[in-house]
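What you see is the complex with one protein chain gone and the rest in place.
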Amino acid sequence: MNLSKPALYIVLLVVIVAAPFLLPAYKTQLATLWLMIIVAMTWDMTGGQMGYNSLGNIFFYGTGMYVAAVITIGMVYDVGDYTNAAGGGIYAFTETQYFTGLVLGCIGAGLFCALSAILIGWPTFGLRGPYFAIGTLGMAIAAGELVSNWEWVGAGQGISMPNYPGDFETFKLLIYFIFAGVGVVLFIFLKWLYTTRFRSAINAIREDEDKAEAMGLRTLTYKLLTWSMAAFFVGIAGGISAFQLIHFEPLETAYQTINLGIFMVVCVLLGGKGTLWGPIIGAVLFHVVKEVTWNYFLGWQWVALGAIIIVTVVYFQDGLMGWLKHKRPEWFGIRVEKKDQIVTEPAE
Amino acid sequence: MSAIIQVDRVSKSFGGVRANIDISLTVEEGGITGLIGPNGSGKTTLFNSIVGYHPIDGGSIKFRDLEISKMLVPEIARLGLLRTFQQTRIYGKMDCVQNMLISLPHRKAKFLEMFRRYSSEEHERAEALLDFVGLYEKRYLQSGDLSFGQQKLLEFAMALMNQPSVLLLDEPTAGINPTLINGLIDRLKRANSDFGITLLVIEHNMRVIMNMADHVYCLAHGELLASGSPDEVQNDQSVIDAYLGAH
Partner (left out) sequence: MDQIIGNLDLLFEFPIVNLKIIIDGVMIGALFALAAYGLALVWGVMNVKNLAQGDFVIAGGYTAWWLVQQGIHPFLGILAAFIVMWGIGWVTYRLVISRVIQRDLFTSLLATFGLAIMMAQILNLLFGSDTQSIQLDYATFHFADGLIDVPAAKLMGVVMAMALAGGVILFMKRSRMGQAIRATAQDPRAARVMGIDTEKIYSFTFSLNAAICGAAGAIIVMAWVIQPFYGITYSIRAFVIVTAAGLGNLPGVIAAGLGIGALEQYGSHILGIGYQQAVAVLLLLLLLLARMLQQRRQRQVLK
């Protein structure tokens, strides 16, 4: 693939920076696109590269939202009082308080999620295959239920974040660039990570975990680290979303198991599992199609989503990149033995 | 020579089937030890007990005086006790060189080393070992596309890459083209003499084991039937009976 050429990256960077100015009416949608790219890329770290299909990564998104909110609010007021008063308008935040909260909240969300991935991962990574998928799904559902019963963080009502101290359009632009920044950092991080021996190790786990263990690989360490890195970025994305949405509640926004929680899987499957670009392409494709067609479904969107999942899984599981890999293996550095080549047996 | 693996009165049964009954054997450091016996005599069960695939019912297994019968597979592997599989297991979607690199030992690996790239020395060693087993020409092919025999050689090379102290080989010649067996025996011997790896080999092919091993244990019906030098075991009447089914 010649996608690695510097010129291409410069063009991409220009597009990223120019996009919200070229399409000013779509700033929010563009920001959401970055959110999709981030969650898809992080899902692929475990699902695609390591073969551990989590259905519960949304847990980190929701948790990130709450952690960011609690940090931001907690630095200024008592969180319980704040949520009791249903937030927002009653309590004021200065500009400094807002931005400190934004920075520390998002970073704190990332760190908290990374840590909780290690804590939760320790028991769940002993589970393989379907048990892991169901276990993580269960975790996300349970978290949503528990949080929606937790008065201190506003229970089912959710939390209202402070309002941006300034003009709303600038706010949208800011959110876009924070998302884009995190996305670009994540891309660079993964591009680097996938050149190290770390990638070989997690690929080996995907190919044959028993063999990897028999060769002495510290599989649990690799699994925990991978999930924790993914959780870090998802947590940050959750934190940004908390500020972007201003008000959020536990079941439909934070721990939205069947929305974003399953979108990320579909994005990765569409684009192609286990590749750097697959999740990105898949996320763009899915998001654009979704935004364009969603309103025409007249209430049947979710039925269509279910159908999309089924069709993707059943007929197009390798995704675009997988299809390309099959058609043009040489682009991916795979060498195929020529049929007419003489098979050389090992020399005696 | 000193004992590197000591198996002491190990028993293992599956339900009502007693696969291993009070088996004791010793693997000498630096040697090649053979484990023979008819089908179903409990050889692979014993192998699996040693490398940690299932709990044992009784007895003890020591690696350099360390009790390993309660440890898990990866822990045992990191001690330097490695096994190959009867049905080869390789990472089929990676090419041979990648298969080799991922097999580098993880015993001493420090945290940050996980995030290093493979060095050129490591690449060279991978290629040298692929050359050693005769797969150099195919080093960039997807390993899943190799023939069964070639995959077996690759798995052997991967094991060497891991620099184990002991290598347990489960029927290394099964399914390999008979014309290649001599070459394989030669390589196994060289792995032992040149790389200093102690070998414990399960083998069906008597000719192979008699050519290689310096000490042979024979199992039958889950019990240790005979042990000694290849010649002694080969001429042991009970061994002959076991193989001919007189038992």
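The letters A and B name the chains in turn, as written, and every chain counts its residues from 1.
The working rule: contacts are C-beta pairs under 8 Å (C-beta built on N, C-alpha and C of every residue); 3 or more make two chains touch, one makes a residue touch a chain.
This is a predicted model, so every value here is computed, not measured.
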{"item": "Omitted-chain contact residue, chosen from A:111, A:127, A:184 or A:285", "value": "A:127"}
{"item": "Which residue of B:73, B:135, B:167 or B:225 touches the chain not shown here", "value": "B:73"}
{"item": "Chain B, residues in touch with the chain not shown (by the definition above)", "value": "52-55, 72-73"}
{"item": "Where the unshown chain meets chain A, residue by residue", "value": "53, 55, 123-124, 126-131, 133-135, 137-139, 141-142, 145-146, 148-149, 258, 262, 265, 269, 299-300, 302-303, 305-310, 313-315, 317"}
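Everything below uses one rule, namely that only the chains that are shown with their structure count from here on.
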{"item": "Intercentroid distance (Cα basis), chain B paired with chain A, Å", "value": "43"}
{"item": "Touching residues (chain side chain A, partner chain B) in the complex", "value": "193, 195-198, 200-201, 203-204, 207-208, 210-219, 221-222, 225, 334-337, 344-348"}
{"item": "Footprint of chain A on chain B - complex, ascending", "value": "51, 73-74, 77-78, 82-83, 85, 89-95, 98, 101-107, 109, 113-118, 133-135, 137-138, 140-142, 145, 150, 153, 158, 162, 177, 180, 182-183"}
